[in-house]
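Before we start, here is the structure in question, set down as structure tokens.
Removed: one protein chain of the complex. Kept in place: all other protein chains.
Right, chain A next:
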Amino acid sequence: MKLEVREIRKSFGDKEILHGISFEVENGKALGLLGRNGAGKTTTIRVLMDVFRANSGEILMDGRKFIPKEYKIGYLPEERGLYPMKKVLEQMVYLANLRGMGQREAKESGKAWLERMGIGEYAERKLETLSKGNQQKVQLAQTLICNPDIIILDEPFSGLDPVNSQILKDVVKEQIALGRLVIFSSHQMNYVEEFCEEIAIINHGQIVLNGNLREIKRSYGENRLTISAANYQPDVLEEKLEKEFSDIVKVVKKKKDYLILEGVCKGAKKRLLEMLAASDIDLEQTGNYEPSLNDIFVMKAGDEA
């Protein structure tokens, strides 16, 4: 299965919220859909789920128009929502019925998922009597009850302690390994890095970065290197480099203990190392720079982006 979102535009009234969102994701892989609060992630997901209709653009599954009803979709919304006054299993079965599952099958699957989450004993308890973490696990069990082909998880880790996070992580990894198509939206970049091969960063309603995470990291690290000197503090080193090596490199970012440089000419790395050896700079550490997802995110969706 390959899901392609192409040039989705969506307006509310006169205000355009999504300005041409495009990305793609395949089954057996997870896409990290990233963006700041209000960037348009939830609206994109709602368009994908056909809750909102896009003004223009198209969504394709294996090259054909994507009709959500034809697929089993498990959706975990960021705004957690279930019935606090109803029994856990009862409401899970109701929602599974709505998604096309039979009564008995839903009951069995619901019980199995609650057991898998370690909360089997709460099946007949009212949701409101459970702790926040356990409610969160019920929500995830509800998402997966109908063995969905497509799983959309919006901030699944918020509010979970490390032990529960681990259970959830295992479940998500298991689902990816089972060949499910997973769309994963989160602000916690470490989780995204752990699960997602592909990422799409949305900022102000448009995709600002999209593609394979490893390649993105490599491309952002390409032609960049880190450097620190034993005899110069980073700010002095920065000044010196800008004065003496400006035809070879430029300083991209100054960190606490080192600088990130980017080559400005052909063979910059090699030339820099030769010139450094001839200079009075006592090289402490240098290497190829590989940005963290966090750095990339801040770069693309930060205030300066």
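Everything below uses one rule, namely that a contact is a pair of C-beta atoms (placed from the backbone, for glycine too) under 8 Å apart; a residue touches a chain by one contact, two chains touch by 3 or more; residues count from 1.
Following the convention adopted for this analysis, contacts and distances are computed from a predicted model.
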Chain not present in the shown complex, as UniProt names it (candidates "ABC transporter permease", "PTS EIIA type-2 domain-containing protein", "L-serine dehydratase" or "Na(+)-translocating NADH-quinone reductase subunit C"): "ABC transporter permease"
Sole residue of A:38, A:81 or A:302 that reaches the chain not shown, by the stated touch rule: A:81
Sites on chain A contacted by the missing partner chain, in the whole complex: 10-11, 13, 46, 49, 51-55, 68, 73, 75, 77, 79-84, 94-95, 97-99, 142
